[in-house]
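Would you mind keeping the following structure in view while I ask a few things?
On to chain A.
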Amino acid sequence: GCTNTGEDDAAPPGPADGGDGQVVREGEDTGEGCTLEQYGAEPLEIEGATVGFSQSEPDTAAFRAAETASIEAAAEEAGVGELLVTNADNELPKQIADIQDLLNQGIELLIVAPVNSDGLDPALDAAKEAGVPVITIDRKVTNTHCEDYVAFLGSDFYEQGARAADAMNDATGGEAQVAILLGSSGNNVTDDRNAGFKDQVEAEYPGLEIVAEQTANFARDEGQSVAEQLLQSNPDITAIYAHNDEMGLGAVTAVQSAGLQPGTDVKIVSVDGTRNAVQGIVEGQINAVIESNPRFGPLAFETAQKFFDGEAIPEDVIIVDDQYDSSNAEANIGNAF
Partner candidate 1 sequence: MTDSTQASGSPTSATPDTKAGDADGPTPAPPDVPEPPRPWWRPRLDADWVRRNGVFVALALLVLINVIITPNFVSEGTLRLQLIQVAPVLIVALGMALVIGTQGIDLSVGAVMALAAALIPLYIGYGAAIAILVALLAGCITGAIAGSLVARVGVQPIVATLGLMVAGRGVANLIGGEIKSIREPGIVALGTGNLLGIPYVVLIAAAVSLAVWFAVRRTIYGRRLLAIGGNKRAAELAGLPVRRVLITTYVVCGLLAALAGALLAARSQASDPTRLGLLIELSAITAVVIGGTPLSGGQVRVVGTIAGALLMQLITATLIFHDIPDSTAQIVQAVIVVAAVYVQLGRRKTGPRKGATATKANTSPAVTP
Partner candidate 2 sequence: MSSSSSDTTSGDGVGVVLETEVITKSFGGVHALRGVDFRLRGGEIHALVGENGAGKSTLIKVLTGVHSPDSGTVRFAGEPVAFARPADAQRAGISTIYQEVNLVPLLSVARNIFLGREPRNRFGLIDLARMNREAAALVESLGIEIDVRADLGRLGLGVQQMVALARAMSVDARVVIMDEPTSSLEAKEVATLFGVARTLRDRGVGLVFVSHRLDELWELCDRVTILRDGRQVHTGAMADLDRLTLIAHMLGRDLEEVRRGGATDFGETHRQDREPVLVAAGIEVRGKLQDVGLAVRPGEVVGLGGLLGSGRTETVQAVYGALPRQAGTVRIEGSPVRTNSVGHALRAGIALLSEDRKAEGIIPELSVRDNIALAVLPRFSRLGLVSESRIDALVATFMARLHIKASSPAQPVRELSGGNQQKVLIARWLCTEPKVFLLDEPTRGIDVGAKSEVQSLIDELAEQGLAVVLISSEMDELVEGADRVVVLRDGAVTRELSGEQRTSAALLAALAGDPERPVDETTGGQG
């Protein structure tokens, strides 16, 4: 992003690494900090420790791949003794099982990307019982702070939605018939990105009319076929908001096959910041991409070390997400994942 910490700049380009590290949003730390004492954990030197990482979704999604790679790289950087990685394949019971398995194998710190905000209780309880501190990344859990987990590191999905509305307003000049491509039903990311967008539109942009919202399950080909149908049945659509870049890219193809110019005839705004989508901005097919930075590795280990060193850790460590648009896409494409 524009506020690059520069840590990873030297890394070779590629989808998994490169790009920017995360920056914590200042002054927005909520609630009391959590200290080692309050949490009731033992001090630990991360160097040489056994750390577990429970990933939620298969690593084929660009976001997940970047996230896992970042954790692995940072673990190496921090000199972690052993990093055990599991992948829950999007199934909550499997994630619970994974975490219990990790605990059973003697991890001393758990980093988890939760499948779902609710329902990890048994796993978190087991961690508490084992005295293993938990840091959740990219998705917050609804459990009790400083009792069930140390901190949440991640983006504010609601905020992302709201910023997408802002970007949509900028791209369309305030007048548009907007179709929304929803992520998978029941997913909190879908809910937040949608609510943020709609609330912001309602509050600020009366000229943006939402004419359709249909799920396309975060997938490119579904995004394409749903967008094709929507454009066919509702030719007045002038803008598409997609909950992730993949569906946004699908919408690009759909607009093209409808004989229209994506980015011009139909404005497209999406969330994530993948290389392909930012490239799409450069080519003028996508109007804006709200970043959702997946590179949690350095921040996670940094936070953990601070915690073990006795510092108070805020409940939410919200990172600053960048935004790509025609003004900065070309310059910052290296930061995309």
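Here are some notes:
Note that in this section a residue touches a chain if its C-beta (ideal position, glycine included) is under 8 Å from a C-beta of that chain, and two chains touch if they have at least 3 such contacts; residues count from 1.
The candidates came about this way: all candidates are chains of the complex that A comes from, given by their letters.
Keep in mind that this is a model prediction, so the values were computed, not measured.
This complex places chain A in touch with one candidate out of 1 or 2, and it is 1. Within the complex formed with candidate 1, the chain A residues making contact are 15, 58-62, 65, 182, 185, 211-215, 217-222, 224-226, 228-230, 232-235, 246, 249-250, 253, 256-258, 276.
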